[in-house]
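The other protein chains are all here in position, but one chain of the complex has been omitted.
The block that comes next holds chain A.
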Amino acid sequence: MSPSVRLQEMIRVIRSARTQGEERGLIQKECAAIRAQFRQSDNGARTHNLAKLLYVHMLGYPAHFGQMECVRLIASPRYSEKRIGYLGAMMLLDEKQDASLLITNSIKNDLSHSSQHVQSLALCTLACMGSAEMCRDLAPEIERLLGASDSYIKKKAILCAVHIVRKIPELGELYTPLACSLLSEKNHGVLHSAVVLITELCERNPDTLRQFRKTVPELVHIMKGLIMSGYSPEHNVAGISDPFLQVRILRLLRILGRCNDAASDAMNDLLAQVATNTDSSKTAGSAVLYETVLTVMDIRSESGLRVLAVNILGRFLLNNDRNIRYISMTSLQKIVQTDHTAVQRHRGTIVDCLKDQDASVKRRALELSLALVSATNIRTMMKELLVFLSTCPPELRAHTASGIFIAAERYAPSQRWHIDTILHVLITAGGDVRDETVPNLIKLITTASELHCYTVLKLYRALITDISQQSLVQVACWCIGEYGDLLLKGECDDIEPMQLTEDDVLDALETVLQSHMSSPASRAFALTATMKLSTRITNNVDRIRSIVSIYGSCIDVELQQRAVEYNALFKKYDHMRAAVLERMPVIDKSSPGDTLGDLTGEVTKDSSLSKPVPGGSTLPLEPASQAFDLLDLLGQTDTVPEASHAESAAAPDPAGPSTGRDLLDLLGGLETTVVPSVTVYEKGGVSLKLQCDSQTETAVTLTFTACNSTQNDITKFTLQAAVPKSIQLQMKAPSGSVLPAGGHSAITQTVVLSNPSKTNLKMRVRLSYSNQGMVCQDTVQIDSFPSPAWT
């Protein structure tokens, strides 16, 4: 190939290469020729060569050897060479390259060149790739050009100033004085650039912002001129006069009107006018309306105007153009918190957008729908969201699932609905839910004691249909293990009864154990559930024994360990088996690690779940103490502790931390004051008094004083306490555990309650002591406290 082949010829040749390898070869040859040419000092084809190199660069090949050639060409007196040289600089040099500094001088010279076009090249290059150093050097030159009389150069100089301000914000001061006067220009190019510059200056400097607020009337005037002017062929786009300029002015007005009543007032009429008069049938008009809406929502506009803006967004929602719908939802998302009711009016359309084909639109609709869920529309919204979950693209499923959970947590009209909803999500998208879902759901189920039968039947049905969704499998196994007896009874009010045999249930669990789809965690759940059933069923205990012993030689270490321990429970510790595998206590919702439980939500929700223990049954409290007593006992032997560990591991994060501490805490802390005390319990000579030591907005410190007026010493005296879920309890160590006879001395114990959500304070206290060898226990409920903290 001859070295002087034209650019277009080269392009043709390269394009005709049939393989990547062929192309590479051609380009290598060409680059070698170009390099040789560059080394020659005087060469009339320099522009062609650099252009060829730039083409090669665009294809992705290295072209750094052209950098110096760019520098040389920029310094050339010929316009044709400067033009390509500057283009090369913009493509090959960026501020990170050292060579870029070499062109600073050339740019400086060219900025004062006699030809406008040369000046233009310099300005363009500086604004595109000027580094901070270059900007600092050339800032005064730009300032000079801002005052130039020619609009062609002025508009470019202004945008150059914008770039300089972005690189070195302090230099904004240099351009601020001139910027103000630029608004009186007639030339749209200059005006547009001026608005951009003023926007940039105001965004960076609050003082400048204040200064420019006084330009609001002028800006309003310019806008009015644009809207009211007749057809101007030069600037018309689809019936809108210079939409680019209109949009920029609106954006500047937004910044000036923000947090300022006077400025907002001054632009109120204009915004109303733009909003009503702009024709939005084409993109240009919609762009202007969009910017107007953004401005109205951001400044201190009057309510009528805001309503107008939201209505525009509502209209956009119904637009055929998908882009407009997307924009509308993005804007609605921004205002959904502040103008909730206004946006609620468009809920129907937004929910329809969930069915749109486009993933971006779907995502926006999802975000908005989740934000619009409220106590009144929860049932209908949830139906839509669940339908969406089953059809939505995979990347949105996790987000949808967690959004549904949060909404359900906040607004569930009933526990059954809540459980149903979570089950539905697990069945549809169990693979995409977060890990905490399983323990959270289990907590929820344990609190809804009247629904245990319903829940376990439903879960059993789901389990036998599909065992691929691991979270569902885990919850189902846990429930079957826990409530297997209810499951076998098979009767339940709200759901079709099922006649199940013990074998059916064990079959289901074995299927999970054996299936290759089950994760190790699920199998662990299933094994523990099987074990628990040994105390809840009557006939097939042998079958359970054999299952457990089979897994004693399982490859999975966790399963093997559990199986071995359960085996031990059958063999050596059979007498304890019933106690160990008893019904679990209600899990405290506010224990650590519970993320969803932190949302306390509305009052109605609180009252339904804030009872410390579900109605009538004090049963949960007993197993708790027994279980922990057992833990204590078992802690001393070597082999069996794992059983209790395994059992508590199967019930994730039980109330262990908080109540355990209450029961076994033995630290110091005595307080006796002469504050009025209330006797909360008196029986058999043992009395318990309560007084309030101190009280703040969200915390109360109480002291219990126990006294013994019998003839005998009372030993092993302990207090246990339970409080509603939103309150945190900390029991300090009692002063002792012996109550001498005759009431000579008392035991005191301090309790600190923290109640950040100020719910009604209730406490249930259990006394336990030994009197003449007999163990006595009693429970008392305290509803009112000496100094009423909250009523």
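The definition used in the following text is that a residue touches a chain if its C-beta (ideal position, glycine included) is under 8 Å from a C-beta of that chain, and two chains touch if they have at least 3 such contacts; residues count from 1.
Criterion: contacts and distances are computed from a predicted model.
Taking the options "NADH dehydrogenase [ubiquinone] 1 beta subcomplex subunit 4", "AP complex subunit sigma", "Alkylglycerone-phosphate synthase" or "Vacuolar protein sorting-associated protein 16 homolog" in turn, only "AP complex subunit sigma" matches the UniProt protein name of the chain that is not displayed. From the set A:L26, A:V296, A:V361 or A:A401, the residue in touch with the chain omitted from the display is A:V361, counting the whole complex. The omitted chain makes contact with just one of the residues A:A287, A:M531 or A:L569: A:A287. The missing chain, though absent from the display, is touched by one residue of A:A17, A:A45, A:L101 or A:A371; that residue is A:A45.
For the chain left out of this panel, the touching residue among A:A32, A:M58 or A:A578 is A:M58. Among A:T104, A:N323, A:N712 or A:S737, only A:N323 touches the chain that is left out of the view. Within the complete assembly, residues 4, 6, 8, 11-12, 15, 43-45, 47-48, 51, 54-55, 58-60, 77-81, 83-84, 87, 94-96, 115, 117, 120, 123-124, 127-129, 131, 152, 155-156, 159-160, 162-163, 188-189, 192-193, 196, 234-235, 237, 242-245, 247, 251, 283-284, 286-287, 290-291, 294, 322-324, 326-327, 357-361 of chain A touch the chain that is not shown.
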